[in-house]
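Data block below; observations after.
A single protein chain has been omitted from the complex, and every remaining protein chain is retained in its original position.
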Amino acid sequence: MLKVAIFGASGYTGFELLRILATHPGARVIAATSRQYNGRAVSDVFPSLTGFYDGLDFSDPEDRTAVKADIAFSAMPHGASQEVVPELLRSSRVIDLSADFRIHDPKVYNAWYGEHKSEGLLKDAVFGLPELYRPSIKDARLVANPGCYPTSAILALAPLLKAGLIETGSVIIDSKSGVSGAGRGASLDTSFVEVSPGFKAYKVGAHRHTPEIEQELSLLAGTEVSVTFTPHLLPVSRGILSTVYASAKKGISTKDAHGIYQEFYGRERFVRVMPVGKYPDISQVRGSNYCDIGVYADETRNRIIIVSVIDNLVKGASGQAVQNMNIMSGLDEAAGLLYPPVSI
Amino acid sequence: MLKVAIFGASGYTGFELLRILATHPGARVIAATSRQYNGRAVSDVFPSLTGFYDGLDFSDPEDRTAVKADIAFSAMPHGASQEVVPELLRSSRVIDLSADFRIHDPKVYNAWYGEHKSEGLLKDAVFGLPELYRPSIKDARLVANPGCYPTSAILALAPLLKAGLIETGSVIIDSKSGVSGAGRGASLDTSFVEVSPGFKAYKVGAHRHTPEIEQELSLLAGTEVSVTFTPHLLPVSRGILSTVYASAKKGISTKDAHGIYQEFYGRERFVRVMPVGKYPDISQVRGSNYCDIGVYADETRNRIIIVSVIDNLVKGASGQAVQNMNIMSGLDEAAGLLYPPVSI
Amino acid sequence: MLKVAIFGASGYTGFELLRILATHPGARVIAATSRQYNGRAVSDVFPSLTGFYDGLDFSDPEDRTAVKADIAFSAMPHGASQEVVPELLRSSRVIDLSADFRIHDPKVYNAWYGEHKSEGLLKDAVFGLPELYRPSIKDARLVANPGCYPTSAILALAPLLKAGLIETGSVIIDSKSGVSGAGRGASLDTSFVEVSPGFKAYKVGAHRHTPEIEQELSLLAGTEVSVTFTPHLLPVSRGILSTVYASAKKGISTKDAHGIYQEFYGRERFVRVMPVGKYPDISQVRGSNYCDIGVYADETRNRIIIVSVIDNLVKGASGQAVQNMNIMSGLDEAAGLLYPPVSI
Partner (left out) sequence: MLKVAIFGASGYTGFELLRILATHPGARVIAATSRQYNGRAVSDVFPSLTGFYDGLDFSDPEDRTAVKADIAFSAMPHGASQEVVPELLRSSRVIDLSADFRIHDPKVYNAWYGEHKSEGLLKDAVFGLPELYRPSIKDARLVANPGCYPTSAILALAPLLKAGLIETGSVIIDSKSGVSGAGRGASLDTSFVEVSPGFKAYKVGAHRHTPEIEQELSLLAGTEVSVTFTPHLLPVSRGILSTVYASAKKGISTKDAHGIYQEFYGRERFVRVMPVGKYPDISQVRGSNYCDIGVYADETRNRIIIVSVIDNLVKGASGQAVQNMNIMSGLDEAAGLLYPPVSI
């Protein structure tokens, strides 16, 4: 039985790790840290988990010397994570859910996030998108779990970019995310009354997930890819839908494009390609680790439209982290993750 | 043209006063204070108001000596309001939207809210429920605008209590409120993700609106009325629905009970009694100053059920405050308030 | 491996059975009927289930002679179910999710639902609330799965009624349900636009779950119990919260009342009694088979308030049906049902 520890366990990604790991057949949570709830029972803070973590209290993050975990999840905010991860690495393999180790180029990191306190680790971290980097993840000591928007965008574009079929300067990613993506901190911007009957674009032209998306798309294409990425805030708790537009290098039919996706993702257990003419709804992956994708080619305008959906807290964060844990530990990659979405 | 000032104008009831007064034919907002947004244009903070308050900036609440308003609305939190109202009263008639002046008995106030800093004013304040206290409101210098839950509960029960038809010890008020009732402060409890797929009771047996409800119901009945009041949090922005249960002293039919409501509210412009067999939905008063009421008598069990709905920010707060302003100022009571709800 | 068939599998309770059974360790769905979708793949109709029912198409309900199921779930509407169940019983044990076999007294059934076409079966059907009738369920050929509202109300009241602590004429059940309780048929009343910013009471004094609730409460109390039951429609997909009011026969403290609940439900795996002073939110059971209960005693007014929550599609329907199936089949009662709610 794998022993796992969750650092920063009282945010939404931490909570979601607790939810998913509660029934994992091969792993057991031995510690969950939270500065804010230090000393309180997990089920006292999260009543939905009553009965699943009897006896487990949130502990102080400083107590981590006591922790002898095989896998340490860091679910702390970026900036905080990079301070803690080096120490965690001394005793455990680490899966970091923050943005701290996703960018390979320190200069790019600095430009978007500021100075990095553990810059030396950037080159060792493996980008934890199993569909692209499964072999490296298997042996990694430090996995940088991808961002939610990047996961939806990269999985949407990978088959076409890899096949060299699209104009790399033409990519537009119009993404819409549920509110849990903003984290669990109290804020007027994410209050029910402000969000509830609304919908808006935000950080137009300036969202920090842009360099992460561009890094991975460029690696896939083998050449620099620059994208326009516009995030929007949906009045739902969970889910990201990305509508991705790209110009085809030469004419391609929907049927051919669809075939490329089926081929690329045919053996993947968490990517489901929709039939031709169908496009996914975020509800159909709610609470699950799936990424569902639909594809359409507009031959008249030489443009391809890809629609991808994920649950931002699962495939976009904690579910993918558990998938990585499974791979790292030699477990079935889908262990603890194979159940139907709670779609309604 | 009436000159009005709004103190604490950046909370939800302050905002709602701005919204309603923007098109009021007989009043003009000359000042809107906000410590938080001091110096910022109203439309910068509330983009929906763009074009309605050109040139009006939020001002410091300390600048109030400069204000020469005929009517001053205090939309500050309870506790803060009682510190400011005495000074406002020197130059203006005051409508206070907080709980500070609603309770007549200082002992009751102390028991539920703590010490009162302007206790001497309690006896002068008029409870601003026009349907019950119209004549006193007309001449009041200080109007205590009723709470949202109390407005829905008192209007639901007034006809029967006044007629002496119900057992005063039998009253149960099961109320459900939209999230805006909790105010505009950032809080995890009112965040979208926490509220959104949920519904819960809160402050069971202990909500501060209980003494306000009991005070008014007792005055109506002419004898002490003690109630069970259970508030719940609805995943909607606006609206309160109260389902009120009471035992009838003697058998009464739905038709007779309905007739009593029609008689009692027949000339009221903001209380609409639904036809027999129909019960109101909170959506049907959304954005408006109406209180809609449906009534049912269960003759078998000798129990009467009354369902009332209001928009907590309008009839439950700022609309009622404007209605009070109209009465105090000799304007048409419905001025600026007569438009259909935005029900869908 | 248990072979199960679902009749009427394309409504919400049928869908939910498919969702739950997809990962059940001891049962396998061998047939799912749907007149509307006859011949279409399950995952074509319900894309969220893609990958879980490969090869399973909805079949014609008339094909049931072909079915050799150990357990047949009837998820058809009331009225339709009673026509089919007699035939199903020839080859399978049956769990009926409709209202058709819940009422023991044919006269009561007739008064609320009209004529019964299989009246003779009423006396054989076991009311499928495991917490009350586990031993009878074990051996039943026909289990009448309880209604959603009744489940929430009966579990809320059972401990106190059984202990004889409340005035049986005083019970008021104020229930609020998510929209999925109304079924999957298209209707203006359950359309997003009509429901979304709203909240209302409906069928005041006249809901068909009343006799089912009264039957079970009377059996618990050992004397006739008559209740006031008011259902309301919540703008959420899933969840029922019932706020139940009852007068105590003699003074009882919250602590004592709470102790009675802990004692009564101490060994139950799907009823979680909240700590004193805490009340459940429907979100905390979302997608799960739990019923969470909070209790409060108002000693001044001699009144007890119980708040219970369930997911109407799980503990209120399909989850409870699977729990019954487990009991009937000698499996672990919690098989396939023990995972944390998707609470956010």
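Every chain is named by a letter (A, B and C) in the order it is written, and numbering of its residues begins at 1.
Keep this in mind: a residue touches a chain if its C-beta (ideal position, glycine included) is under 8 Å from a C-beta of that chain, and two chains touch if they have at least 3 such contacts.
Owing to the predicted nature of the structure, the values given are computational and were not obtained by experimental measurement.
Q: Sort through A:185, A:198, A:222 or A:330 and give me the one touching the missing partner chain.
A: Going through A:185, A:198, A:222 or A:330 one by one, A:198 is the residue touching the chain not shown.
Q: Which residue, B:22, B:132 or B:276, contacts the hidden chain when the whole complex is considered?
A: Touching the chain that is not displayed is residue B:22.
Q: Which listed residue (A:29, A:121 or A:307) would be found touching the missing chain in the intact complex?
A: A:307
Q: Just checking the interface: what residues of subunit C touch the absent partner chain?
A: That gives, for subunit C, the contact residues 12, 179-180, 184-188, 190-197, 235-237.
Q: Considering the entire assembly, which residues of subunit A contact the chain that has been omitted?
A: Subunit A touches the missing chain through residues 169, 172, 174, 176, 193-194, 196-202, 204-205, 226, 228, 230, 232, 234-239, 241, 243, 245, 279-284, 286, 294, 296, 298, 300-301, 303, 305, 307, 309, 343-344.
Q: On subunit B, where is the contact patch with the chain that was removed from view?
A: Counting only subunit B, the missing chain is touched by 12, 15, 18-19, 22-23, 44, 46-52, 180, 197, 237-238, 269, 272, 274-275, 278, 280-281, 283-288, 292, 313, 338-344.
Definition applied: only the chains that are shown with their structure count from here on.
Q: Sort the other chains by how far their Cα centres are from that of subunit A and give me the top one.
A: When every chain centre is compared against subunit A, the largest gap points to B.
Q: What chain sits nearest the middle when you go by CA atom centres?
A: C
Q: What is the distance in Å between the mean C-alpha positions of subunit A and subunit B?
A: The mean C-alpha positions of subunit A and subunit B differ by 45 Å.
Q: In angstrom, rounded to a whole number, how far apart do the mean CA points of subunit A and subunit C lie?
A: Averaging C-alpha atoms per chain gives centres 36 Å apart.
Q: Where in subunit B do residues touch two or more of the other chains?
A: Residues 193-194, 196-197, 235-237 of subunit B each touch two or more of the other chains.
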